[in-house]
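Note that one protein chain is taken out, while the other chains of the complex remain in position.
What follows is subunit A.
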Amino acid sequence: MEIKKTAMAGSMESSDCMVTVRPGIHGIQIDLQSDVKVMFGESILATVRQTLEELAVSDAEVSVLDRGALDCVIRARVQCAACRAAETSWDWTKEVVCLG
């Protein structure tokens, strides 16, 4: 997935995060701001990296303003911001059924 422009997803509400994805040229660079960075910073960064890898994003500047988001919320916001930045829609036909 090629990042073509700057795009954002999410909010600054509690339990959410604001993710901004910009075109980059030096691989994946992530700037994380979070009140829980000391405890969960590594885990949040790993989630962001993994999500971008799954989307085959190789170059991007990513900023994450975290307000205590769950892992799945971070994943959702990164997916959405990346799709918006790549000017593409999520391909739902590739998603499997949720087994709960």
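We take it that a residue touches a chain if its C-beta (ideal position, glycine included) is under 8 Å from a C-beta of that chain, and two chains touch if they have at least 3 such contacts; residues count from 1.
Basically, contacts and distances are computed from a predicted model.
With the options "ATP synthase subunit a", "Cytochrome c", "2-oxoacid:ferredoxin oxidoreductase subunit beta" or "HpcH/HpaI aldolase/citrate lyase family protein" in hand, the undepicted chain maps to the protein name "HpcH/HpaI aldolase/citrate lyase family protein" (source: UniProt).
Within the full complex, the residue among A:Val21, A:Val48, A:Val64 or A:Cys83 touching the omitted chain is A:Cys83. Contact with the chain not shown here comes from a single listed residue; of A:Ile3, A:Leu52, A:Val73 or A:Ala86, that residue is A:Val73.
Take subunit A: the residues that touch the chain left off the picture are 9-11, 13-16, 69-73, 75-77, 79-80, 83-84, 89-90, 92-93, 95-100.
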